[in-house]
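Here it is: the structure, laid out below.
Removed from the display is one protein chain of the complex; every other protein chain stays in position.
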Amino acid sequence: MTDKGRLVRKSIAVLTLGCLTALPASAQTVKERLPTCLACHGENGQSKNPEVPSLGAQQVFYVTVQLLMFRERMRVVDPMNDMAKGLSDDDLRSLADFISKLPAPQPPDGPVDNARIERARTLVEKNHCNICHTATFAGQENVPHIADQREDYLIKALRGYKDNSRRGYDAAMADVIEPITDAQILDLAYYIARVK
Amino acid sequence: MSIARVRMGLVVAVALGLIYGVAPAAAQLPNTPGATPPPPTPNMPTSEAATKLKGIAAPPFAAAPDKLPLAQLKLPKGFKIEVYANGIPDARSLRIGDKGTLFVGNRVQDKVYAVVDRNGKREVKVIASGLDRPNGLAFKDGTLYIAEGTKISKLEKIEDNLDNPPKPVVIYSDFPNHQAHGWKFMALGPDNKLYVNVGAPCNICIPPDANSQIRRLNLDGTGAEPYIRGNRNSVGFDWNPTTKELYFTDNGRDWMSEELPNDELNRVTKMGQNFGYPYCHQGNILDPQYGWGRSCSDFVPPVALLGPHAAALGMRFYTGSMFPAKYHDAIFIARHGSWNKTNKIGGDIYVVYLNKDGTVKSQESFMTGFIRDNNYIGRPVDVQPMKDGSLLVSDDYEGAVYRITYGNGKVASQ
Partner (left out) sequence: MVRYQSAGLLLAGALSLLATTALAQQQATPAQPPAAAALPPGSPLIGRPDNNPAAAKLAPVPSPPLATAADKLPLDKLKAPKGFEIEVYASGMPNARSMVLDDKGTVFVGSRLQDKVYAITNKNGKREVKVLVSGLYRPNGVAFKNGTLYIAELSQISKIDNVEDKLDSSPKPTVIYNDLPKDEAHGWKYLAIGPDNKLYFEVGQPGNNVLHDSAHGQLRRINLDGSGAEVIAFGIRNTVGFDWNPKNKELYFTDNGRDWLSEDLPNDELNRITKIGQDFGAPYCYQGDIPDPDFGWGHSCSEFVPPVALMGPHAAALGMKFYTGTMFPAEYRGQILVARHGSWNKTKKFGGDIALVKLNKDGTVKSVEPFITGFLQPDNNYVARPVDVMNMPDGSILVSDDWNGAVYRVSYGSKKTAER
């Protein structure tokens, strides 16, 4: 394992610990759980934690469905199943509403590799990502806002759709990701994490 | 080691496992290795109108009962509609047990429900959960069979054990694993075999040998064989009560034209027939990608065209006596409604009338109203006649099941 790998591993361990110190009982209201959510996902819609997604400006429908899938264990992702446990349908709705109003995440600073951007743009056009995710990648309804999402999370998500380890609400992502190679996933994530 | 530390260790381990790709507990199989992935739909249009069209996601929660769209649904004179059960998110295929229990499957969610009248009340219960697209249901001799994305399992003596249902026991799992058209419809044939569709794993592609078929197998999971081929995605089929021939709906490909091809109603006159996909659509259109050099006359054409992109799904022959005589042995078809069409069509219950020889006499809408102002206020999925001759209709958009009666057909007791 590389040093980076060790570091990631350690960070996740710390995180998981940290996020779970206030493990909520089912009786906790949405309001009481929120600080725990934001501790991992970031106060301002922007996640600073590796592979933990930014939630800012996320589509209400999409968040509702993801929370539902966590609650029903259609997606098994620790610690999210515990986080969603016991929430009522209305709780899910109000959480989704709150999250959608968080500010949209921002792209990282620094120089960009224009060649990679161009490769990714071509891929987006060819595979029509922007038909569902829209031209600005803000998403719509069940299609998530992915603009300026964390690059490592995007990679994880796309890989998950590709090897079927991540369940989609419907077949759309599994369908479109089929012809995409891993190298292309990396380019796509690089680009989408940095769209302006 | 203290419990807390063990627990922490477990949590960390699971978290790490996820990073390094160990499949999580409620596992899904990786994509079938070796199977060549289909290409993306070639020549996707890029016009603005086309970019507005995409699949419509089922709402995750069931609608509150007072929000159900009954008042907008239109039926022929003499027919009435009521809510039979609600609070069933993603209500899909319907099956009735010998003791009258209604079973309802899911497609994007994970549950199978039972609806049963007990102590003067109608109860909706979850009898199985954590399943992978449990859309196919069949019932025989007290056992409910459930077809998920990659397997079939059974719940024995289920009607006697609704409060404490057994865990599903897998009887068959040799299905390819794919998301596109991976959910299954299942029905019990007159030969006591389970018939299941295996859809094409794409919009338009040359399907692997294991796909694009209706397969049948014995109730114990043995003897699986393809029954017919060349269907794209059939989410409804039933047998002609007189001739015992299988009729099935089939959803046509997308991204070819606003108005083409039509969804199909097909009739099987012998095992092994090929109904054309991906080479020939609706019996007379050779595919823009794969049809070159082919002839539609090599395939079996449909017996009825059910509208372009209308999403014709569940269908049953009506054999009850509550409805007027003209509906006897007619086929009721749920048209879920289109997404690949600017002006939506479908969103209704359709009826196809047959001649005595099994050919199609005519077809028409039966119950309309699920599309209003080019938006869905409900989407019918399956139809199921009850013993008393009323007709149940599932609606995965509103998470409910409706019951259609005729004349003095009593409202089902609550």
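Letters are used for the chains, namely A and B, taken in the order the chains are written, and counting of residues starts over at 1 for each.
In this section, a residue touches a chain if its C-beta (ideal position, glycine included) is under 8 Å from a C-beta of that chain, and two chains touch if they have at least 3 such contacts.
Quantities reported herein were computed from a predicted structural model and do not represent experimental measurements.
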For the chain not shown, which residue from B:55, B:142, B:189 or B:208 touches it across the whole complex? B:208
Looking at B:45, B:130 or B:189, which makes contact with the chain not pictured? B:45
Contacting the left-out chain in the complete assembly, out of B:218, B:284, B:319 or B:365: B:284
Subunit B residues touching the omitted chain (full complex): 20-23, 29-30, 32-37, 39, 42-43, 45, 47-50, 52-53, 176, 206-210, 255-260, 284-296, 342-343
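In this section, only the chains that are shown with their structure count from here on.
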For a test of understanding, state which residues of subunit A touch subunit B in their complex under the given definition. 8-9, 12-13, 16-17, 20, 51, 61, 64-65, 68, 72-74, 76-79, 89, 92-93, 126-128, 130-132, 141-143, 162-165, 167-176, 178-179
The answer for subunit B against subunit A in the complex is residues 8, 11-12, 14-16, 18-19, 21, 23-26, 28-31, 37-40, 44, 46, 50-51, 54-55, 57-58, 60-61, 108-111, 129-130, 177-182, 202-203
